[in-house]
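With one protein chain withheld, the remaining protein chains of the complex are depicted in position.
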Amino acid sequence: MPKLNFALIGAGRIGQVHAANIARSDYADLVCVADAREDVATQLAARYGARVDHAESACQADDIGAVLIASSTDTHARFCELAARANKAVLCEKPIDLDLVRADACLAAVAATGVPFGIGFNRRFDKSFSVLEAALRRGEIGQIESLSIISRDPAPPPADYIAVSGGLFRDMMIHDFDTARWLLGDEPVEVFATGSCLIDPSIGEVGDIDTAVAVLKTASGVICQISNSRRAVYGYDQRIEAFGSKGMLRAENQVPSTVETTTAEGIRRDPPEPFFLERYGDAYKSELKAFVRAVVTGDEVSPSGADGRAALALAEAAAESVKTGLPVSI
Amino acid sequence: MPKLNFALIGAGRIGQVHAANIARSDYADLVCVADAREDVATQLAARYGARVDHAESACQADDIGAVLIASSTDTHARFCELAARANKAVLCEKPIDLDLVRADACLAAVAATGVPFGIGFNRRFDKSFSVLEAALRRGEIGQIESLSIISRDPAPPPADYIAVSGGLFRDMMIHDFDTARWLLGDEPVEVFATGSCLIDPSIGEVGDIDTAVAVLKTASGVICQISNSRRAVYGYDQRIEAFGSKGMLRAENQVPSTVETTTAEGIRRDPPEPFFLERYGDAYKSELKAFVRAVVTGDEVSPSGADGRAALALAEAAAESVKTGLPVSI
Amino acid sequence: MPKLNFALIGAGRIGQVHAANIARSDYADLVCVADAREDVATQLAARYGARVDHAESACQADDIGAVLIASSTDTHARFCELAARANKAVLCEKPIDLDLVRADACLAAVAATGVPFGIGFNRRFDKSFSVLEAALRRGEIGQIESLSIISRDPAPPPADYIAVSGGLFRDMMIHDFDTARWLLGDEPVEVFATGSCLIDPSIGEVGDIDTAVAVLKTASGVICQISNSRRAVYGYDQRIEAFGSKGMLRAENQVPSTVETTTAEGIRRDPPEPFFLERYGDAYKSELKAFVRAVVTGDEVSPSGADGRAALALAEAAAESVKTGLPVSI
Partner (left out) sequence: MPKLNFALIGAGRIGQVHAANIARSDYADLVCVADAREDVATQLAARYGARVDHAESACQADDIGAVLIASSTDTHARFCELAARANKAVLCEKPIDLDLVRADACLAAVAATGVPFGIGFNRRFDKSFSVLEAALRRGEIGQIESLSIISRDPAPPPADYIAVSGGLFRDMMIHDFDTARWLLGDEPVEVFATGSCLIDPSIGEVGDIDTAVAVLKTASGVICQISNSRRAVYGYDQRIEAFGSKGMLRAENQVPSTVETTTAEGIRRDPPEPFFLERYGDAYKSELKAFVRAVVTGDEVSPSGADGRAALALAEAAAESVKTGLPVSI
């Protein structure tokens, strides 16, 4: 595989993960780093021998083959369009935009250019979730009849982040909506969602919830439950259970070690990995590799912009369901 | 504890379980057995040296202290009333009646007599569920924020049973509604339910579903999910997960042995217990013991008639939610 | 199965377990109880409506079909002989005698009478161990190549018991020697054992050890490890691991419930069952049932007197190995 030259837009927490993965891979080079905070960009670029640039020019530079967009959400759509029009392959962190109309405009603009375009739904590249998906496709549990996804963060983000996050469904459960679509292999036609603010009153004060359940149903009657919480004191809780006509598949949490301590108090194992950097560290590498391979071979990038759009639409429907108290048809 | 003399009404599958538990216990005697099929009653009575009687007289006989009602659902309310008026303690299998109005009339009649009255919600006496409940009460996971109950039968009952069963919510999920109330320690104020017929078309033909999810919410915002299926090919799937401010409690399935077989194909353990006789065999014994103790000591019987009523009301609400497609307030 | 009339010799802790199992079974009656302490015998007999008798006459009474010997070890051989000569079926707790010569004399005397004779090696009737054994026989792991048995008591017995126990190998590891022979399906030809006194100095003062490992080898080269400790603070640790040409079988400890508690400290399950009454409660019932069935059908009783003898011989060899520091051929 020839190496693909990357510009990285956004040098924050997740940008740093991508930078390391690009720089240490056999199939990509980190050529350029941009961030609204120039010192942050400079520091990250220096670590991997990349140059610093402004986001706009980074998206369009001649020596760049692909742009990875990990900047703040409100800049995603604009940078996607800019990079696509400069004929760069684009890998964009979710969501494309908090607003579905804006996301659609972006997708149309990108589609017009014909460049490879992918969305960073990292769950699809998690080892255990991939194994579960493959078993499902092989028919190990026959026809899927129900699906349950649990996704809990270790601690709520600060209230000022919550305020601009688009709300729990667009910010957090959007990942699970994508996972649901991926595993169901079919489109939900109805969403019912309900939520509460049980953890942090300041989340409620900005009009958001911290605890939520959504129920999705496909045209063929398969039912999917998603459960989210902004705070699991024991770590990052990311599990899937698929039930079908011939059995059940469960992907349990990943734990740091296999050590069991047995004392008079019981048998104790490690709590789950603390957060996404640990749990999805390898998934980010696999995501990058799959993206580069698709770009290089000309295969379709997956998950695609359409996948990003569909998950966002489900998030909007769930938010509406909470607001109206009624199920929402898609 | 002095021994309590039992009349058993109903000598079918579950009646036979109760007969054995009464006869072999240190605190109860099986004095009398009744069943609409006299030969079935005779055979069961003979095994434990009990006499055979008609249900009506059995409910009122002088030497009887308690009546255990395990006959067909449509006879429950009548026998409850008969036994209560004869001043017998009553332990009745769920549900009191498929119709909430009829159940209420029965409960009023029984209440007027002042006899001890209990409903056979066996889950409350399962060892693992009891341990979970006790941990919850001790505050091991702080304040409960969400609850998930999974309940799947190994195989659907025959369609002719389904037709008179009252439907999945009154026949099957009613147990989970009781479990939810017991663990939440609070009353649900809203129910949303959705269901499908994915397993056996003949279930759909009599107007029922075989796959269902319900979402309950309490006034304080705690959310409970219940998932039911009429067919889990791997056995009887009965699990609970409670999530709270300080952690999570999970009661997993019980398996027949602890043996693990590791081969090139993987690490294999036993599937869950096949059905309720195996999974809840000990729970039935504990249920009986708790009932007798309450009768003897004069303590309140738990779960009570009011618990039976509340679970039935949730089942009705869930059925209505499926019918209307809307959440239902309780 | 016609009911078999039992005399129980010994009304201590283990005698009480047997009494309850006999009295509550469908295939046996507890007719008579004897114990050196008459009040203890009287109390136990009263609970199940049995008569009290002296051990000697109990062993020979006309209305008795089988004698279960659960008295102190030094009386086993004599009561076995007495009962056998009176033509009673005999089920004797291990060991037959602490002295192999005396045990052999007893076995010869019993054999001369032709009565059914069994030894109470309860492990063979444990559900998980039975499942493991059956899988081994079915060839699920091909040819067995090595075996590992772990057996740890929750706490050491008092030093005065240790002093008359015959030592760790005859008193405790004898169970594991029987398990080893049962699972290996072949006779060990060499034993190496080593031990230490690490837990309780008073055990060392009476010349015994509290921590020991034995290594057995069969003629075909299969190797078995046994590890014993007199104190596992977390409960009764009873595990088996069999390794073969096609895989591995592990029987893990039995735990009281399936509940897992996940907190910031980790994922905690119940410790193993506290001791043998809990872990082997069902095994004692199965043992009794198998014995009665063999007596009634005329099948060979298993484990047999010869099994009791062979385990004792291994215990003697292990004790000699510790004394000499050398492996001992059998």
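Every chain is named by a letter (A, B and C) in the order it is written, and numbering of its residues begins at 1.
Methods note: a residue touches a chain if its C-beta (ideal position, glycine included) is under 8 Å from a C-beta of that chain, and two chains touch if they have at least 3 such contacts.
Source: prediction; values computed, not measured.
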{"item": "Among A:Q143, A:T261 or A:S329, the residue in touch with the chain that has been omitted", "value": "A:T261"}
{"item": "Option from C:S128, C:T179, C:S229 or C:S257 whose C-beta touches the chain left out", "value": "C:S229"}
{"item": "Option from C:A163, C:L198, C:V255 or C:I330 whose C-beta touches the chain left out", "value": "C:L198"}
{"item": "Contact with the hidden chain (one of C:P95, C:G166 or C:G247)", "value": "C:G247"}
{"item": "Listed residues B:V233, B:L277, B:V296 or B:L326, member touching the removed chain", "value": "B:V233"}
{"item": "Touching residues on chain A - with respect to the absent chain", "value": "24, 127-128, 130-132, 135, 140-141, 246-254, 256-264, 270"}
{"item": "Residues belonging to chain B that touch the chain removed from view", "value": "233-235, 255, 262-272"}
{"item": "Touch residues of chain C, complete complex, unshown partner", "value": "143, 145-146, 148, 152, 190, 192, 194-199, 211-213, 215, 217, 220-223, 225, 227, 229, 231-234, 237, 243, 245-248, 325-327"}
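Definition applied: only the chains that are shown with their structure count from here on.
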{"item": "Chain closest to the assembly centre - both centres taken as Cα means", "value": "B"}
{"item": "Centre-of-Cα separation between chain C and chain A, whole angstrom", "value": "57"}
{"item": "Geometric centre distance via CA averages, chain B-chain A, whole Å", "value": "42"}
{"item": "Residue numbers of chain A (touch at least two other chains)", "value": "233-234"}
